[in-house]
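Only a part of the assembly is drawn; its chains keep their places, and the rest are absent.
Per-chain numbering from 1; labels A and B assigned in written order.
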Amino acid sequence: MILHLKQIITESQAVSIADDLNAFHFVSKGINVLVTGSGMKEVPNSIEDKIDQFWVFDNDIQLASKKYKAEKREVKIGNTIIGGNTNNTIFIGGPCSVESEDQIRESAELLLDMGLTTLRGGCYKPRTSPYSFQGMGHEGLILLAKMRKEFGLNIITEVRDATHVQDVIEHADVIQVGAKAMYDQGILRACAKTNKPVLIKRGFGTTLKEFVQAAEFVLSGGNENVILCERGLRTFETNTRFTLDLCGVAWLQEHTNLPIILDPSHAMGYAYGVPVLSRACVAMGIDGLLIEAHRDPSVAKSDASQQLTHDGFRELLTSLRPVAASVGYSIV
Amino acid sequence: MILHLKQIITESQAVSIADDLNAFHFVSKGINVLVTGSGMKEVPNSIEDKIDQFWVFDNDIQLASKKYKAEKREVKIGNTIIGGNTNNTIFIGGPCSVESEDQIRESAELLLDMGLTTLRGGCYKPRTSPYSFQGMGHEGLILLAKMRKEFGLNIITEVRDATHVQDVIEHADVIQVGAKAMYDQGILRACAKTNKPVLIKRGFGTTLKEFVQAAEFVLSGGNENVILCERGLRTFETNTRFTLDLCGVAWLQEHTNLPIILDPSHAMGYAYGVPVLSRACVAMGIDGLLIEAHRDPSVAKSDASQQLTHDGFRELLTSLRPVAASVGYSIV
């Protein structure tokens, strides 16, 4: 149950009521919001006179539910707003991994030249083998921060586990919670305490319900800037790396109020399929696209097969603009 | 291996060579074509002088492979051509099941009024329970044939098992091999002997390789009019009926020469998601779309939840035209 307390209730009173109900509490636009489990179906008599509005739910998708907020939430990435009624599709690009200052600067220059605003690049790579390249870690973060300063770009990078979540929160403009880390409460609870946008990737074995419930961990802590990112399920089909679940995206658009950014690069796993899948994604009227591009994919230290060349990345943007326009969106 | 025999070789000589090689044989545009398993990597000395051209393959995707024919094949449905360089996306609609003459006539009238050419409707329904509505069978086929005669529409309907495949081949303009029947050699081999277009749906547990190999059963029998249809995989996600595999479609576009028609209705399972998924499909530059629509979905005898209303079907077409145009295609 979500409860909006009356304006007359002070914040400390709100905290006390939350304690009694074993509820989450935060303040949103001046309103004291309380959230309990969805098992609670009735407002207790004792606090009835303190409640302005309340919402009852069938399951634990509550703050993210259209039943609570019918309109899509807005999230601000630097000076760019996505979601709400903006009809913006933010086009985020950059390499899989930050590999060197030289390499990431070339990516930054490409974006700037193309009029784009937001640079991706992994520093803490969630590799499945201890013997692979594990990313530049903190050093990579510092390089990204340098690019932001030099080029005025927003930075999005991934947190791999709870040991460095504060480091990422400090340096990134958008905190990416990766597909393998999205059940990690150490990360989610830390993200709940900042106000920076958090992009949560759906695990490849994660149901839609669990996915949105991961967002509830962040939302219920008071951080309302949550973006969902679908990047492919693991299925029996192995000719492609994963299976992008656009049926699931249709479900999320129907049932949740969160902006959605899609990642066709990881889903496909092969550069040849990224442009055509990107066009499919954009035609759904989505809030953003996350694309991997590298100045020379053949020598990339990770995900070599799926990164676009810089030329391919430019051509992709050109082909996406009319598709976005055909459904009333703009690529930003 | 695919072999094109020299023009000088007669058809009866070709049959004899095919026998020796244990190969499939058919004549395509005046050329005697032989196909053996992909295990054969070299032309036997004894027939070297009879061969005009040959192609060696890594696996049993041969006739359907871009390595054999780089350009997409054309298939003619009535007077409409799809595939090749046509950039046509055929928009096929109609109810899940033919339920009565009155009902299917309303569908036919709708299509005619919208300027569409091809009507779908199931007669032999592959229901998983013996206690559900099993379709009108032969009687339904006769109704479809009547609609063709009255309205000049092309008819596409599904064959469920080999017992009635000849009946469907006789009455339909496009023979649909359903997702549950696509391994059925009794059906595939019968379809190989006609020249009518055959639309093969991918099984929900079928790999891309098996899917295209089902097409090889038809192609190797000499029927070159094969269309592939992706309609969703069965995954762990159950909030949608299936998971439409658009990564797989990107793979098919890259590796095969067959036209592709997509079926978002069955994948999604819920009408609310069909329009947005249809836009995603069309933005991929596909050869057709198969959409379920019913004059009153709430009383449909099968697939009630996923069929569009006739109004919804009209609105969908309107929204699809600019999307198709944005990728250089036309809805026909």
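Observations
As a convention for this text, a contact is a pair of C-beta atoms (placed from the backbone, for glycine too) under 8 Å apart; a residue touches a chain by one contact, two chains touch by 3 or more.
Just so it is clear, the model here is predicted, and its values are computed rather than measured.
In this structure file the homo-oligomer totals 4 copies of one chain sequence, with 2 depicted.
Here is the rule we go by: only the chains that are shown with their structure count from here on.
Here the CA centre of subunit A is 38 Å from the CA centre of subunit B.
By the touch criterion given at the top, residues 205, 207-209, 232-233, 235-248, 250-251, 253-254, 267-268, 272-273, 276-277, 279-285, 319, 322-323, 325-327 of subunit A touch subunit B in their complex.
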